[in-house]
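Yeah, one chain of the complex is gone here, protein chain that is, but the others are all in their spots.
What follows is subunit A.
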Amino acid sequence: MAGTSIMETLFQRDLDDLIKGIRQQQIKESLFISKAIEEIRREIKSTDLPTKSAALQKLSYLSSLHGADMSFAAFHAVEVMSSPQFFYKKIGYHAVTQSFNDDTPVILLITNQLRKDLNSSNQFEVSLALECLSRIGNVDLARDLTPEVFTLLSSSKVFIKKKAIAVVLRVFEKYPDAVRVCFKRLVENLESSEPVILSAVVGVFCELCLKDPRSYLPLAPEFYKILVDSKNNWLLIKVLKIFAKLATLEPRLAKRVVEPICELMRRTEAKSLLFECIRTVLSSLSEYESAVKLAVVKVREFLVDDDPNLKYLGLQALSIIAPKHLWAVLENKDFVIKSLSDGDYNIKLESLRLLMSMVSESNVAEISRVLINYALKSDPEFCNQILGSILSTCCRNLYEVIVDFDWYASLLGEMVRIPHCQKGEEIEHQIIDIAMRVKDVRPALVHVCRNLLIDPALLGNPFLHRILSAAAWVSGEYVEFSRNPFELMEALLQPRTNLLLPSIRAVYVQSVFKVLIFCAHSYLLHKENISSVNTDNLASEVPESVFARMSCENSDFATSEAPASSEQHDSFNPRNINQSFGDLSIENGGDATVSNGQASTSASLGRNSFTHESIVNLFNIVELALGPLSRSHDVEIQERARNVLGFTDLIEQEILNPVVQGEENLARAETEASRVVKLMCDAFSEELGPVSTSAQDRVPVPDGLLLKENLADLETICGDIQLPLSSSFSLSSTPLGEAVDISRTNLQSKDETEPSHESTSLLAEHRKRHGLYYLASEKSEGASNDYPPANDPMSQDKLNDDAEDLLKLTEQSLAPKKKPNQAKPRPVVLKLDGDEISIAAKKPELKGDLLSGVVQDVLLGNDGVPSSSRSNRSENLSGKSKGKEKLSTDLSLETKENVPGEKMPDHVNTSSRRSKHRSHGKERRQKGQGKDGEEKEDNGQKEKRKSNHHRGKHKAHQRADEPLNVVAQTPVIPDFLL
């Protein structure tokens, strides 16, 4: 071993050689590195320290910059770290610091080494150990080394002290009880004259404050002093961050700091400090008009600056203030809008966000329109960003800003037409959502959807398939609003639908079913109508639900009483059970409504003319198109297609062959058919509403149903059944399966050839009739993916034009904030409990932070009960609340008397009150706390006195004071500052 180590030492490559090797790249880098690691694995086992440490150093390098795994060297790192020579120790520490984490097993071994080095007389060794602790310190290390850190906090060497202060943050985070030991010394350093120390300790408090500001309110006077006195910008930025947190909690503190911050804002040259002031004012001091005004002036300076960094930050500052003071944004709106065409994506994004924050009921349409035009011309990424933000802004709080839903439906339709649109999922969701929630929008939405469905070009863009799925569903579900169901049917069956995913195609097939039934029903109704005139037949024989639904919407529920006759009529209907839960409109099918409905239907469907010929044609088209699908490999498509075909088989003969039958036969046969159609029609006309997310919870579990029963015995039960079950399955399915197998090959080829074959003829016919609905024919006939190409990238001046458009627009629409007169009232948007819940769910959770609890204990001078000892927890808590109460009594008294200069009276008061409770407090102390706790309480008290020194004089009272036994309140900042 010794021999090899000498050889290794002599011929070992050091770090420089390694780096040179990597740089020369004579062989591939990864190969070189893996070779080097092999070498290191060998060298690191050496007993010779220089060899070992050189290997470790190389490994650290490779790990840090080339991602090499160094976990295998953990133990070696510990060995090198414990070397007495600083040179090697340093390498060891570096490796440990870089590679250890909570899961490293050997981390247990370094506690003693760290302790030793923390106590070292060499300040660099101490520094290494502190650095290590700050990076990898876990709960155990933090707990075990707290005494050492505590000692170092009062080190005479600034070099050590500042690092010890910085380490405290990690120690507190991992081991909150360390607060009881270290907090006092930490606070003392807030008055250090040494700028380095001050900046370190403020840094620590800044981080602590971000997590839980409330606990540090009592330290406000110290921070205030720094704010007023310090000239160090780094320090001031940190203090401002602290005050940004504290000021929101304590309004009187805000009042106190607002002037110094404004002064800083006026005076400072440093942009970083200026920005911090602006941010603090805008986020936490927004009630102070003059401060906000000053800050907005400064923001404007940022916006007009050439530096993109300042521009970006200026926009960000505006978005902080936008919710509270929209005027600040409006004042700068020209800059905001200009930034929309900035060269920097981040700036564009920021200005888009701001623009969206300006959106209100009155201007949503205009802003959206211009943004859509803008999106048409931007690059795909930003285009989708624009679309995404329009969508999310508009649907916020259940479409709060939307008044005209017809407009919104057409906007959604327009978005789909934007070449880069990739927001399929959101648009799909919103189309269905508004269709279900907003009744009044359905006619317009159906029209929009029809335009989407009828366009074969859209089928070529996979990003839009989900939207088409929604469109197909809406068209089928609300087919009664369709102006031309035949056209819709052809759109749903167009050959290019084979580009869709099976799941979406299944939606198409189902919509076909709905449209078909609607047409058949309308046809029968139409005939019935004619014949009823002839034969004096009563119209009440005909199911009316669809028309009832329509007429109700038309006649504004004018006929909302449900006559008994209709109830009776429904009684033999298998759906009558559902009906009682169903939509009101179904029950509205009284005679009056029937005639009403018929009148309106015949009026609206007059053009469609459900002639015998057209219906026959429709059935033919459906059978032709769905025939192949009934053998689809996708279960959903197959099943649904078969359903439709089964339905057509069932009624086709009766409906379609009137010529061979006599007049009376005809009437009877059609009654049969109409019964079937009515049945289906009823099944589909059930109103579908949005379902609350919490709906399932509200369904009571039936008695006797044990949902959480142990299912362990399921296997034994199933074991009995399984055998016969599987055999019967295989028996029945085998022949079928074979048949499928055999036919599959044929089928597949058929599937492939047939659609294209039939499609050409179908499409040709379709085009002949609806040519104008298609895009130019050379486009749709050209490539298979003939989605319109993206527009040419816009030139800069065009962009600017656009920005100016928007500028003008917003000038008109944003300046007057009054509500425009709405031509029509906002339609009802259906809301559910679930919606409220999801909105309300953003409530901030109460933070039961262990650390803050301890900090409050210490700061407010309570008993030192280790928070980890659960038995004392409740007492501890009550103690805490008492402490708070004590402070708030001070406060209330002082505010009542309203004499800030006078200090004695309230003391007399409070102390006399306290004395009443003193015996109680003593009792508690005797009962609960050990010697340790008492000692720490004294610490806490001293600390308190220290922070109270402005007020002076009342040390004796403070010393004597015992917590009052009153109801808990929120902690309030002591009054000496205010």
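Rule of thumb we're sticking to: a contact is a pair of C-beta atoms (placed from the backbone, for glycine too) under 8 Å apart; a residue touches a chain by one contact, two chains touch by 3 or more; residues count from 1.
Throughout what follows, contacts and distances are computed from a predicted model.
Chemist: Just to verify: the chain that's not displayed, which of "RBR-type E3 ubiquitin transferase", "DDB1- and CUL4-associated factor 13", "AP complex subunit sigma" or "UBC-like protein" does UniProt list as its protein name?
Modeler: Hidden chain, UniProt protein name: "AP complex subunit sigma".
Chemist: Looking at the full complex, which residue from A:Leu114, A:Ala200 or A:Ala673 touches the chain that isn't shown here?
Modeler: A:Ala200
Chemist: Consider the whole complex, including the chain that is not shown, and state which of A:Leu210, A:Val635, A:Ala695 or A:Leu850 touches that chain.
Modeler: Reading the full complex, the residue touching the unseen chain is A:Leu210.
Chemist: So which of A:Gln12, A:Thr51, A:Ser127 or A:Gln856 would be touching the chain we can't see?
Modeler: A:Ser127
Chemist: Out of A:Glu250, A:Glu276 or A:Asp857, which touches the unshown chain?
Modeler: Touches the omitted chain: A:Glu276.
Chemist: In terms of residues, what is the contact footprint of the unshown chain on subunit A?
Modeler: Against the missing chain, subunit A presents residues 16, 19, 23, 57, 61, 63-65, 67-69, 86-87, 90, 94, 101-102, 124, 127, 130-131, 134-136, 159, 162-163, 165-167, 169-170, 196, 199-200, 203-204, 206-207, 210, 233-234, 237, 241, 271-272, 275-276, 279, 308-309, 311-313, 343-347.
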